[in-house]
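With one protein chain removed, the remaining protein chains of the complex are shown where they sit.
Going in written order, the chains are labelled A, B and C, and every chain counts its residues from 1.
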Amino acid sequence: MKKQNYTIAQNRLVAADTYKLVLSGPGPVNGEFVHLDIPGYYLRRPFSVCDSCEGSLTLLYKTVGEGTKALAKLPEGTSLSVLTGLGKGFDAKACKAGALLVGGGLGAAPLYLLAKELKAQGKRVTAVMGFNKADEIVLREEFEALCDTFALATLDGSVGTKGFVTDALKALQLEYDYFYTCGPMVMMKAVCGLLEGPGEASLEERMGCGAGFCYGCSLQTTQGPRRVCKDGPVFKMEDLIW
Amino acid sequence: MKKQNYTIAQNRLVAADTYKLVLSGPGPVNGEFVHLDIPGYYLRRPFSVCDSCEGSLTLLYKTVGEGTKALAKLPEGTSLSVLTGLGKGFDAKACKAGALLVGGGLGAAPLYLLAKELKAQGKRVTAVMGFNKADEIVLREEFEALCDTFALATLDGSVGTKGFVTDALKALQLEYDYFYTCGPMVMMKAVCGLLEGPGEASLEERMGCGAGFCYGCSLQTTQGPRRVCKDGPVFKMEDLIW
Amino acid sequence: MVKDLSVELCELQLKNPVVPASGTFGFGLELADEMDLNVLGGISLKGSTREARYGNPTPRIAEASCGMLNAVGLQNPGIDVLVNEKVPALRKIYSGAIIANISGFSVEEYRECCAKADACPGIDIIEVNISCPNVHGGGLAFGTSAQAAAQVTATVREVCHNKPVFIKLSPNVTDIVEIARACEDAGADGLTLVNTFLGMRIDIARRKPVLANTTGGFSGAAIFPIALRMVYQVAHACHIPVMGCGGVTSARDVVEMMMAGATAVQVGAENLRNPFACPEIIGQLPSVMEELHIDSLKEIIGTV
Partner (left out) sequence: MVKDLSVELCELQLKNPVVPASGTFGFGLELADEMDLNVLGGISLKGSTREARYGNPTPRIAEASCGMLNAVGLQNPGIDVLVNEKVPALRKIYSGAIIANISGFSVEEYRECCAKADACPGIDIIEVNISCPNVHGGGLAFGTSAQAAAQVTATVREVCHNKPVFIKLSPNVTDIVEIARACEDAGADGLTLVNTFLGMRIDIARRKPVLANTTGGFSGAAIFPIALRMVYQVAHACHIPVMGCGGVTSARDVVEMMMAGATAVQVGAENLRNPFACPEIIGQLPSVMEELHIDSLKEIIGTV
């Protein structure tokens, strides 16, 4: 874990209520997510690392509440305190040859970084992403360029399969030995119910410290209580109690 | 009273621990002082209007506590919420022909605006200002250019009379029909004790609203309780109980 | 759709639930030139006592994170000036609910002041502040003992024939519900909660308390979660209406207080930071209601 200041290099609307935040500062960063101090708000906000390279860190966020709405108003050049190196992420090595990535909404963000890693390891990657509407779609070109197979589902049918991401999964010939999912809980529950394992899912919980010492984010698992921020956010499918 | 946003056009160190803050926005403003919202601090801070013209407002402030230290760090372009049109100021019309202005430290700030007004009314102005040390002196050129007579006192004797402003007063041939003073309480008490009236003094008190409705700043006067922010900050010498 | 902001408080129609809290809006008159007072649902006037009071020595104001302390000490011109001058003057320009806030240092003083307020035609609600020290009861506030609170309530209830009586509770207690129930049982028509928390700041450079009075009443955004909890507990335990107060700064806070059980919502220290806080909050309410699919504020009271 590191606490460092980053400077906003870009903070741009890229889809409906969705912003791309590029921070310049120490990188690439470790960990699955970062804990961001939004000026004026007491607790930090957790966001998945969508991408990170030398000198930069990219996040995708949705304006859902007061903190993210305030974040969206911050101009380039603003300095932000960021905790990095947090969370146990997806285990790219767990996949032998073919990976299936299933995302819902901004669950796409950490899956993008995972897809890059899997491709770097020479694995076959199928990605299926679900969104409510066409204007909420993010990272489409990026996934298309990277993945061997890429499919979309939208609830209103405006793009790709009409319906849930599970409907798109059913419509595909799936070849994978390991799956990874990130998105709303109901979606991940449906995905884990539908797909053959092994696989893993990235969870969300309201956090205090984000760093494993306040026990605010505990989850009951088949292995006993686990901290989403430290023992997760990624958990093996079989450990989860839905 | 008006609540409006101003933008920092200049925020510059001009003397020891003393900053000149030029705000662009609606002007000239009414009132003796403004109540400034420093981001991150609960209460507003009161500062005397040192100068104001079309589209701008100038304050001089000393970094004495947390709020003013934070203010000193704000860059140009920062937007600040300011309450203007506050306080009953010096009564320039009370002076018939010759005014004596006696300031201590940043008490010089509102006296500068007063001096401009008195000169615009064609009155003779003598200004005597006291500071601790030479490096704390502010507005010297401005007063020199404006006033008929201008004298300085410094505690360490580095510039002007060595000692208190009262020592400088004693050393001068004073011709005035009305005096005005602003500075630390002990100084003003000494000035009011030394000088023949009529005269008036500008007080300071910890403020809540700054606008006359919370009764946080009440002062016992010979006329009964008075609000420093609304009935003052300028009071007639004879109304004050030291 | 047009949003209905109105609420009903003891058969009184308020055009909206937003009321500046006692002591943070003077007698209304101080702000008459600055805004259209008639947008306000009600105004709770500065606390009044039998005799005129200067209050505590200055400094009376101290700052804290997200809040402030005050030790004004009930500066006021006395109940007679209130009913003979302040209220009539305000009534001339303001048509909403006028709430007289009454303080006292003995049961007898509460009785006298409330009787005078009850007889004053301009006043709509009598709000009895029981956070003052009980000079006859050893200095402990009336509001910190269920028995003393009930005694004050019963006494003023007896002399108030025309107007609803709200008892304003102190949050500095172990069990707010016990005090609230005691007031309800003693005949209160409604409750206002909360008043300020007893707090303190030290000037570490001078090595002295910031306030001349050493301690003061702490309020502002900082206390909102505690005030909200108390409103929630009391509204669920009592059957009389509650005016929620403590740390409210926005239209969202008003909605949160109402969901917790408040029929009206008072805004205190925020007025000191922003004299236009109440009209601004009222202005924001319709769009917050729109976002939350609320058509009428009445329908959300106590829904959580």
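We adopt the following convention: a contact is a pair of C-beta atoms (placed from the backbone, for glycine too) under 8 Å apart; a residue touches a chain by one contact, two chains touch by 3 or more.
If you're wondering where the values come from, they're calculated on a predicted model, not measured in any experiment.
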Next on the checklist: Could you tell me which displayed chains border the chain that was left out of the figure?
Outcome noted: A, C
Checklist entry - Which residue from C:118, C:189 or C:256 sits in contact with the chain not drawn here? => result C:256
Checklist outcome for this item: Touching the hidden chain, out of A:10, A:24 or A:218, is A:218
Checklist outcome for this item: Which of C:83, C:113 or C:222 touches the missing chain? It is C:222
Checklist outcome for this item: Where chain C meets the left-out chain, the residues are 62, 64-67, 69, 144, 172-175, 197-202, 204-205, 207-209, 215, 218, 221-226, 228-229, 232, 247, 249, 252, 255-256, 259-260, 292, 300, 303-304
Next on the checklist: Contact with the hidden chain only, please: which chain A residues?
Outcome noted: 1, 3, 37, 41-44, 81, 83, 205-209, 211-220, 225, 230
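The rule is simple: only the chains that are shown with their structure count from here on.
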Item to check | Chain whose Cα mean lies nearest the overall Cα mean | outcome: C
Next on the checklist: Please identify the chain with the largest separation between its CA centroid and the CA centroid of chain C.
Outcome noted: A
Item to check | Length of the line joining the C-alpha centres of chain A and chain C, rounded to whole Å | outcome: 47
Item to check | Averaged-CA centre spacing for the pair chain C and chain B, given as whole angstrom | outcome: 36
Item to check | Residues of chain B touching at least two other chains | outcome: none
Item to check | Residue list for chain C, restricted to those that touch at least two other chains | outcome: none
